[in-house]
Structure formats: C-alpha cells, structure tokens
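Note that one protein chain is taken out, while the other chains of the complex remain in position.
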Amino acid sequence: MFGLLSQLAHAELESPRPEESAAFFTEVLGLYETERDGGSIYLRAWGDPFHHSLVISEGAQPRIAHVGWRTAGAEALEGAAAAIEATGLGEGWQEPVLGHGRAFRFRSPGGNLHEVFWDADRYVAPEAQRSTLPNRPQRFLPVGVGARQIDHITFVTPKIMDDVAFWRDTLGDRFMEFAVDENDEVVFAEVTSNEQAHDIGLVGVAAAPGGQTHHLAYWLDLPSEVHRAADILRESGNPVEWGPARHGHGENTFLYVREPGGHRIELFSGGYRNYQPDWEPRKWLANSGGVEMFVNNPMPESMFEAFPAGERR
Amino acid sequence: MFGLLSQLAHAELESPRPEESAAFFTEVLGLYETERDGGSIYLRAWGDPFHHSLVISEGAQPRIAHVGWRTAGAEALEGAAAAIEATGLGEGWQEPVLGHGRAFRFRSPGGNLHEVFWDADRYVAPEAQRSTLPNRPQRFLPVGVGARQIDHITFVTPKIMDDVAFWRDTLGDRFMEFAVDENDEVVFAEVTSNEQAHDIGLVGVAAAPGGQTHHLAYWLDLPSEVHRAADILRESGNPVEWGPARHGHGENTFLYVREPGGHRIELFSGGYRNYQPDWEPRKWLANSGGVEMFVNNPMPESMFEAFPAGERR
Amino acid sequence: MFGLLSQLAHAELESPRPEESAAFFTEVLGLYETERDGGSIYLRAWGDPFHHSLVISEGAQPRIAHVGWRTAGAEALEGAAAAIEATGLGEGWQEPVLGHGRAFRFRSPGGNLHEVFWDADRYVAPEAQRSTLPNRPQRFLPVGVGARQIDHITFVTPKIMDDVAFWRDTLGDRFMEFAVDENDEVVFAEVTSNEQAHDIGLVGVAAAPGGQTHHLAYWLDLPSEVHRAADILRESGNPVEWGPARHGHGENTFLYVREPGGHRIELFSGGYRNYQPDWEPRKWLANSGGVEMFVNNPMPESMFEAFPAGERR
Partner (left out) sequence: MFGLLSQLAHAELESPRPEESAAFFTEVLGLYETERDGGSIYLRAWGDPFHHSLVISEGAQPRIAHVGWRTAGAEALEGAAAAIEATGLGEGWQEPVLGHGRAFRFRSPGGNLHEVFWDADRYVAPEAQRSTLPNRPQRFLPVGVGARQIDHITFVTPKIMDDVAFWRDTLGDRFMEFAVDENDEVVFAEVTSNEQAHDIGLVGVAAAPGGQTHHLAYWLDLPSEVHRAADILRESGNPVEWGPARHGHGENTFLYVREPGGHRIELFSGGYRNYQPDWEPRKWLANSGGVEMFVNNPMPESMFEAFPAGERR
C-alpha cells in the first residue's frame, strides 16, 4: 500500500458461457460461489476477505467489464475521487451495490472502466466453512487448484505511459518495471500499490491489438502449486496457454490459461518483496533476451490476443 | 525391487466406523472408491495401478486385518510361497479374490497376517476419469490432500530381529536402518523391497505395547504437499498427531493422523534413493538425539499407541 | 507500507565472538560482507537493497544494540521524528553514519533502541557480482542457506500493549495478531508496516524474562528452503532450536537457531499477504492449542530465553 489504494478487490468478467465459466472457476481453480444476483454470479477465492473478487456476467464476448479497487481508507476514497475528477477521467459516483459501498467510477487513460470504494462487505463463512485459524476468512479445504486470492490485472492500452503516469501520479502507485522495443518504445509496464512488482500490468496495443484487457491473475501460495495447477489444468481439459515458467520482472512463477468464456487467466505465485518508495523503474529490452527468467521458453503467438477482440471503447 | 517382492499392494483396515473411515480417505485424503463388495469398501489413490490399495471392513477395533504384497513375477510367487512354507510360517494358498489372483497367506514372525500374489487386476478408469498422459491409471484432478499411492506399513513385533531376518533372508528385502535403546536392543528397524529406506517398518512391543500395527502410509508427490496436508487435516477436523517433520532415517518428510476408525495413517514424501544391494544397515541411538532430522520436534506419547489395543494374536 | 515506515532496514548485533558470528552469517546463512569499519562488520543478504542489513559489533553479551527503520519518505522522516518527540521517547538526531543519512533515535516503550532515517546508501555490486536481472542488487549464486533479505525483529517488553499502541498510533503500523494467557493478558503481539503479519514481534517479559530482544529474522524465498536450511544447520553444527514448523499467526514457515555469539536468529518464509487497512487484530489463546499451525510441535523451554540475559535498560 504505497498510495491511495489498498488493493485490487474485484473484476467483472463477461463471458458468452457464464455457467461454464463459473464451473471452471469453482471446480478447477477452486473458487467459491458467494451469491447469484441480477443474472451475475459472485465468486471469491478461499483467502479473499470480501464478498467477492470475481463477478461473472453474460456478455457477447469475453471481456473485463469493470475493475474494483479498495482505497487505503475513507479519506483516501474522497482524495482519490477528487484527484481522478481533476484529470477529467471521472465518471461519477455510483450508489452502493452488492458487496461494497458507494464507488467512484472512472476510465483509465487507455479506456478501461474502474471503480474505487472503501466500504466493503467482508465475507462471513457459514459455520461449516469456518476456519480453525482466527485469521482466515474460510477453511482451507481445497478443490483442484485451490487458488488463494485475486492478485493483479493486465490491461491493454494505446497510451501506456499515460496509464503509468495516471496510476503513479494520481493514485500513488509505484512504477516498478518496463520493457522497451528496438525503438525504445515502452511495450510493457508494471505499476503496483503493494510490495510486489505489479497489481496492474500494462501492455501496448501493438502487442495486443484491439483489446482492452490481457489477463486477470489469481495468487497461489507457492510456485510449486503453479506447476501442480498446470497438471490439473491439462487433466481437466483446459490446456495451459503459456508456462509454467518464471517472469524476470517481479520474479513471479506463472501460467496462463483461457477460461471457458475465452478470457485469459493467469495463475501466479512467488516473486520479490520490494519496500522501496523511491525505487527506480527497471528497464528490460523486450527483444533481446526478453523479460523472462528462463529464456528458452518463448511466449506463444496466441499470447498477443487481447479481449474483447477487435474493439476498443 | 531387490528380491521376491515387487511392491506393497494393499492393506485391509478394520474400522468400527467404516463409512466414516471411507469418507475420510475419499474426501480428505483424496482416494477413490473402486467398488463395494461383501461389506467391504475398496479404495485406491489416483496413482495406484491396481484395483485397490485399501480395503475397509467393519471391525470392533481399528486394526490391519491383512497386508497384500505383489511378487516380482509368477515364478517369484512360487519361490516365495516355498520359502515361506519352509520357515513354518505359511498358512496356505487362498483362491482368487476381488482384485487379485491366488495368494499364499502367512504370518510374519511378529504375528501379522500377509499374503503374496502375482496376478493383479489393473484399474481401468472410466472414460471420464482417463488421463491425458498414457502413463497414468487415472486423471489427476485432486480433492483435498490428493495422496498418490500406497507407500509402506509399520508393524509392531515382539521379535523385531526375527522379522528383519524373515523379510531379508526369506523374501530378499534389504535391511536399511535401525535404532537401538541404551541397552543396545533394537527398538525400530526398516526393511525394503525398493529404493527407499523402507516399505516395512518394525517397532518393538516395548515401544507400542499390545498392538500389531503402528501405521499405514500413503505417498504424496512432494514434501511441501505433506505440509499442505497438515493444514487441510487441521481445517477438516482431523488433527495431526505428529509432524509435519522429517525423519533422519530415510530422510522422509512425514505426518501422522488418526483416521475416524482410530488407526494411525502416515502421509509421506521425499527421502533418499538408494540402489546399493550391499548396503550396510545404519544404526541410530534412539535416546541420544533420536532418529529424527530435526531434534526439537519430539514424538508425542500418543505415538506409542498401537492397534488393536491390548491384544496380540 | 501502511504508515510512516517503509521497512526494517538493519539491526546491530553485539556478539562476544564477532568473527565467529560473521562467519556463521556468511558461510552458513549465505550473507555477504560489505565492509568493516570502526570495529564493526557490515553484512547484507543477497537481496537486501542497502549497504547493510546487519552490523556485528563486539559486546560482552549477545544483544541487539539498535534497530534501523527506513521511513516512507523524506517528509515521513520529519513527521515520524516529530510524532516520536511528542511521545517523550525521542533521543534526538544523529549525524549520518556509514550506510545511511541523518537518523532520529528513540526508545520504544519497552526500552529498545531504534532509529528512523530516509536517506540510505544503495548497495552497488562490483562488476563480478552484478545480476543478469536489472531488478536485483546482486547475482544469485548462493552459498549454504542463501537467505534473501532481512525480515523482522521480535522484542521483549514489559509493556506489550504500550508498544503496540506506539507503533500503531505514532508510526502507523497495523496491529495484526495477538495471543493472551489464561488471564486474558496479552503475551505476544504482532505489528507490521507491510503486507505480512509482522515486521515487529512483541513478547512479554513473563515469557522472556530479563531480556530486550528475542530474535532477528531473515527471509528465504520458499518455505521448502526453511526445511533445507534446517538440514544445512544440522550438518554445519548449528542445531536448530525450534522448527522447522509453521506459525498459525501469519501462516509463516520458520525455524530458530542460535548464532555463535548466542543470539537467536529466525529463518522465515511463506505467510499470508494482507492488504486490509482496517484489519481487526486476531486473538489467539496461548495456552489452548497455541498460536501454531501444527499443534504437536511444542515450543522448547529454551525459547523463553531472551537477550541479553538478566538485564533490562
């Protein structure tokens, strides 16, 4: 928590096959359904503290309809709303909805829809799901992959450095790492509100034409669980798109898979813990060894696809 | 496989609460029910190649009713039966039963009931459970702990060195490690038909008065999964009795838990791979630092309990 | 980073055997010596960003002479100094020293000596030690345990809730977890400036009579490396005092060992990531199952010893 935001709280995923998407998240990744309301399915991982970290709604194409951020406090919410309003990107306040209080909506420079809020409904487990540990929102009795909590989201943007500046200067995130192409143009960037390299990834449109989002990531407790997840995904008929491998940036272990609606999901663990407020963003050369820890595991072409296809706001 | 046996194939567990025992093995440890027959429940772990590795039958007290060993081949079965017969410990041939062919039954010197057989029914997964890997008997889509396969069994015996001699000299196992008390009496010994330190543990009656068996062990792929299992067991209301920790003998990571019928089950992973036919058994001093890798994790008193209580054949 | 502090930056360890202590940290734990100056030895782990995270000085008894905290920024340093001054615990400004700029010194309510500073010298690796990754201060070519970075420190205090209040209200840390005895007296507490359960542990004097500090902890990348470290420590003649096991509070995997000067060092990994500014501290019952994840791994009596023996400021 280095600024006005405390954490990525939830994302709304539109899927052409919402029931199949929900089944994938619950039966394979091990999330739990909290509630259904207004045609949407509300889910959370076992370690997510709030009512939901994922909302699945029906949509013609796979896309992330909006992303919710919890602020660092009640004052920080007012401060964030005012600061965003001042940039001209604000879309106004929204009344409380299922799971959280009033929220201020806005578009990031690249066009993605977000909301910030402070009041949030904590998940209260029914008796049978209560943990024997007082610090857990729910028992750990995992199914399948057993993802622990929402981690980060990666957007596609035509204005990558505008997005970096927005998150850093308006909301107080840190700008941690970036990659440039042979023309020294930034093609990938990471900003964060926490100790890891990113809770927001930013991919340029050249790398992911047409789309608005690239992937949504869930956290597993151990890198070895990402490898275990790859096995489970293979065996469950959900082939891994890329990985498991390890990013150089952030040092995280990862894999990517498509959920049944078509959107890319990342499973993610490990990585450095960096507490330096004055960290200088680190530069990588995208086409010279790349940003990966293990250079002989090249990214497949399919990773250039973003969502929704062929459309921007 | 260093002698006439190829592997521990199955154990029959008597439980006063067979349905609860079966639920623990399937819902918490992640075994699968193959079949029910004659009042018994047949189970196997996802990686077990045969029809079953565990039979749960109803009984007044928790105990292992018999243990099944697969021989190294058809000739090895005849050889084993003849060799056992010659020791006077044989109890004769038994007709084929559910899961395997004709078997020769015997009592080990300490009094435990065993059978050796060669013909075994391989598990054939139904279409929906087939693996995407040609070398697996079943898909890996784990529930809970997700144990992989049966590993070893530890007996209680008043004649510990007679048992060692029997398994080594009659059946060709290797004698790997042992621990002595202050009088240089052997109180614990390990023999094996494979590359690990043991598929049979032998505990003296002083250490486990009255009983015939001490624990039955299942294998997990990684030591870290034993730690994950400890968490799952706690959260599922099945408290770990000892561990997770690491034995010095064999270098295995372990934990012990009681199944609902009362018998002790070990979850087990890691350990050395030893291929030396002429390995000299290694001696440990049980009361001087002990046989554990991590000396400040003492064995609780409850570990001296064996099954069934207060009775020997 | 939830308040005025960004991170635990260093600790000064007094040792009756400074050369042996330094050899333990470099040859067994895998730290690196940065410099020697004024009779002190400056060390850092491979992932520590600054000039040092540990200073070893000669002293009659093992003790932590002072602890250094880096603030969240230059303004936060002024704010922290003013806020501390207002509590009457300030001891004034100190001129820049080897490794960091001017610092404000103070005693926490329990009597431990600290300093806060902002300007810090970053470690610059010599050519041969430079990493192939732009985000690392140094190559990863580990020796022995290969600890990554300083993690937390646990103090002994007669005024445990005063200390909690000080760190929370004066410096903005979060109060995360605590344990009470049968009289509902707090005997252990954890406060943090980051996403984990603590970077400060607080132990009551009843639990650790006479001393001022209990242990200093270094971070390893994986819980499995704590288990590997236990093996290395045993083999290097530095017996583990307690662990490896897993705390319930924070969910961290740990072990404790004494460095040659006598002070307790913890090796530490894993644990939850908690981003809730309004987290309610969780209460544990110290004598009813305890604060451990695995209940059958009791804390040895030696863990009640604190440093220096029989003395408080």
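Brief remarks follow.
Which chain is which? They are A, B and C, in the order written, and residues in each are numbered from 1.
Assume contacts are C-beta pairs under 8 Å (C-beta built on N, C-alpha and C of every residue); 3 or more make two chains touch, one makes a residue touch a chain.
All values derive from a computational prediction rather than experimental measurement.
Considering the whole complex, the residue from C:Pro18, C:Gly68, C:Gly144 or C:Pro308 that touches the absent chain is C:Gly144. Checked against the full complex, the one of B:Glu33, B:Glu195 or B:Glu305 touching the unshown chain is B:Glu195.
In the complete complex, the residue from B:His10, B:His214, B:His249 or B:Arg264 that touches the missing chain is B:His249. For chain C, the residues touching the absent chain in the complete assembly are 131-133, 139-144, 222, 224, 231-232, 234-237. Hidden from this view is one chain, which touches chain A at 223-224, 227, 230-231, 234, 239-246, 253, 293-298, 300.
Where chain B meets the omitted chain, the residues involved are 1-2, 6-7, 47, 49, 70, 72-73, 133-135, 149, 176-177, 194-195, 197, 219, 221-224, 248-251, 270, 272-273, 275-278, 282-284, 293.
Methods note: only the chains that are shown with their structure count from here on.
The most distant chain from chain C is B, comparing centres defined as mean Cα coordinates. Centre-to-centre separation between chain A and chain B, using Cα means, comes to 45 Å. Centre-to-centre, using mean CA coordinates, chain A is 32 Å away from chain C.
Within chain B, contacts with two or more other chains are made by residues 224, 231, 234.
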